[in-house]
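Taking it in order: structure first as structure tokens, then the write-up.
Missing here is one protein chain; the remaining ones are kept as they sit in the complex.
Think of it as A, B and C in the order they're written, each chain with its own count starting at 1.
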Amino acid sequence: MANDKNAGSGKLGTFGYNALALSIFILLWTIVSWISESLFLPTPWTVLKSFLDLCTYGDVEGISLGMHIFKSTLRIFAGFVAACILGIPLGILMGLYPRVYDSTKSVIEPIRFIPPVAWIPLVIVLLVGFSRYAFIIWLGAFFPIFIGTLLSVRSVNPTHIDVPRSFGAKRLYIIRKIVIPSTLPDIFTGMRVGMGIGWDCIMAAEMIGGENEGLGVMILKYAELIRIEDIMVGMIVIGAIGFFINEIFIFVERRVFKWKEAIVIS
Amino acid sequence: MTNNYAEKMKTMGLNFFTLAMVLVLWTLIAYWQKSPFFATPYDIVLGFVQMVTVGDVEGYRLWSHMLHSLVRVSAGFAAACLVGIPGGLLLGLYPKIYDRTRILVEPIRFISPIAWIPMAIVLLVGFSRYIFVIWVASFFPIFVSTLWSVRQVNAVYVNVARVAGASRLFIIRKIIFPSILPSVIGGMRISLGISWMCIVAAEMIGGQMVGIGRLILKSAMVTRMDLVVVGMISIGFVGYATNELIIFIEKRIFRWRAAVSIE
Amino acid sequence: MAGRKVKIEVRNLSKHFDDLIVLHQMDFDIYEGEFLCVVGPTGCGKTTFCNVVTGLLPITEGSITMGGEKIDFKKHNVSFVFQEPSCIPWRTIWDDVKIGLEIRKVPKKEINERVSAILDLTGLTEFKDFYPSQISAGMKQRVVIARSFVTEPDLLLMDEPFGQLDSSTRFYIENQLIKVWQKTKRTIIFVTHNLEEAVYLSERILVCTQKPTGIKEEVIVDLPHPRDITDREFVKIRNRVTDLVKWW
Partner (left out) sequence: MKKRWLLFTVVLSFVFVMGFQPTVGSAEMKKIHFGYLVADQIHNFASMIIKEKKLFKAEGLEVEWGEYLAGAYVMQHLAAGEVDFATCGVIPTMITRGRGVDVVVIAGSNTEGSSIIVKESIKTVKDLDGAKIGTPGIGSIQDAMVDIVARKHNIKIIHKHMSVPDMPIYLKKGEIDGFIAWSPHNTKAAALGYGHILLTSHDILPGHQCCVLVTRGELIRKEPETVKKVMRAYMKAFQYEMASKKNHDETLEMVVKYTNAPKEVVVKAWALTPHPYPPYLNIESAKFQAEGLLKGGKIKRGVITNMDKFIAQLYHPYFLLDYLRNMK
């Protein structure tokens, strides 16, 4: 409230403090794992070593970490794109015709609350190969995108629609030039949230089995061998990639939608 | 009024129609599949009746599975609230702390609860594992929505109290808290949905005989697909019902608000 | 004017935002029980002026003292009517009006008496259980005025409080404000860009310059209330102020 100064010097400071927080965390972790001497709480250095081993030699089956990352990212991407392709048009459609959404709510809404893992048995029977993974990720990413679009269309400022209408604009024109641009920031936010949840679902998707590559598969593999340090590598990589993708989305959001006064990050 | 009523009936009718369409579609797929790994709607109804009257192999009935899961979810969700709301409030009031530790806090959000399970098993014990796994999943929506709503409290309201000589505590209690409450409850609703969705993940932990997630996993192991679907529908229904209930309560409590969003 | 007791002394007041100088070396006094208007061209930093006077924003240079002390909300009884709508949305009209008394821990019985009295005076009694979202903009502004007067402040700052109201509502509330002021004799600093409003309400007008804002001139309005906007004297003063504000 009363802080108008040091807005310029804040940037570097924030970055520095983050680095500091990270080092303190690693230090604490090291100390705790030294004190506890537990087999299941490896030190950061063991984890780092596992990371390097996974990069150079690969896992027990000789599959490198890069391959795992690549496969998982590919699956996420496919599911996410499918969610966008289906969620955005459907959201705009159902936002423009609320009747459609209201009439199908009893089917659509409960599906939202069925956990992705629970779908696996059905997915294995009904789908095949890669589409199974895409489906599970899609399940996670679809709803934020769909609901975000739907609500945004519903809340388009009526004045903005009336302006072109008073000039005699066609329905299609209004949708193209008013509805879509004004919902775009919300759609983008929905996409970001959807991407986050998609990452959350990667473990669920990779429990499907039948493939030996993927970050989730790697974690499950090492869970069988009770190697916590390798599991941690998997977790950290998943967390870090998700974080960076999210940051990129936020960055783009801030750039593209400058006209929006404030962007809520959630 | 009558018009409104007719409208409601129509919407309900259309909902039933959609539901019927889904059932027909399901039956068609089942006949096309003709697989012991895909249950027909008839099997599912039988499975549901069995779960209600007799129970599963161990004799645990559906409500018992539900109850155990609900207890786990409630505990995890309560833990998420207990940490998330004060934490969000604190970091919202001192945004610098959040900005400076982001790199630690944020990546955790993207690690799925299932990935935590092996560590939760070896490092924690008993019931606390369920709390932890559900907490990990449901903490962030509530934390982030609290944090951001604190940042967005209209400065005028704070100034009104400040000019009148209010203490910091008064401002937090009487200005900040009421004004973030809608977002906090909204965050809690999303959290509750997510924690309920995590129940299958949490119950992968094992060692327990009951739980709705357990029912799904166990039935999948012995190819009782009808029970898998019964479990899925139960979870979906309970999640949907709680969500609608909280929306209803929200609309009641926050009469002063112009509109409550449905998401 | 001379001979009245000085309430607030402003000396050499400056306020900078980084390199931007908003207020530049302002010097003036405010007298006890005075109705002072501050006018100036758009964007000249009137809101900053209000925030600085009350101490919501820190001062870069100079001093503002009230009875020889720095203004402190916990010690001095100050009220502020903000430019933007400031009714607290989750409180009913009654609860909203009483917030200042609640903060000062006034006994419950006295709160009830004082709030009832001020609601009567502002004509809000029958709306006391309404939420702000249920009443009109003009009524909300009346709530804010009632809220500011109920604490019987030593100093009341009003920052373009009637900016968003239509003219008939504005006149109505202006008259009510004068009524309340005459009855309670509080010190009021009223910031506005509406010159007619300033002449209509105040005893004295401070005319500000364009940024960096300083004081161009003081205009004394020595007319009895209620004033007539078509009166020759009134028109004369209004034209004078208009000339002073012109920056082109």
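Side notes on the structure shown:
Everything that follows uses one rule, which is that contacts are C-beta pairs under 8 Å (C-beta built on N, C-alpha and C of every residue); 3 or more make two chains touch, one makes a residue touch a chain.
Remember, it's a predicted structure, so these values are computed and weren't measured experimentally.
Interchain touches from the omitted chain, evaluated on the whole complex, reach A, B.
For the chain left out of this panel, the touching residue among B:65, B:100, B:189 or B:218 is B:218. Touch with the chain omitted from the figure is made, among B:122, B:233 or B:247, by B:122.
By the touch criterion stated above, the residues of chain A touching the omitted chain are 39-40, 60-61, 121, 124-125, 128-129, 207-212, 217, 220-221, 223-227. Mapped onto chain B, contacts with the missing chain fall at residues 35-37, 57, 71-72, 74-79, 81-82, 118, 121-127, 131, 204-209, 214, 217-218, 220-224, 253.
The criterion applied here is as follows: only the chains that are shown with their structure count from here on.
If each chain is reduced to the centroid of its CA atoms, chain B and chain C end up 49 Å from each other.
With centres set at the average Cα position, the gap from chain A to chain C is 50 Å. Along chain B, no residue makes contact with two or more other chains.
Looking at the complex, you find that chain A touches chain B at residues 1, 14, 17-22, 25, 38, 40-41, 102-107, 109-122, 124-126, 147-148, 151, 196, 199-204, 207, 216, 219, 222-223, 226, 228, 231-232, 234-236, 238-243, 246, 262, 264-266. The touching residues of chain B, counted against chain C in their complex, run 156-157, 159-167, 170, 174-175, 178-179, 181, 254-258. By the touch rule above, chain B contacts chain A in their complex via residues 11, 14-19, 22, 29, 33, 35, 37-38, 96, 99-104, 106-119, 122-123, 137, 141, 144-145, 148, 152, 155, 158, 193, 196-201, 204, 213, 216, 220, 225, 228-229, 231-233, 235-240, 243, 261-263.
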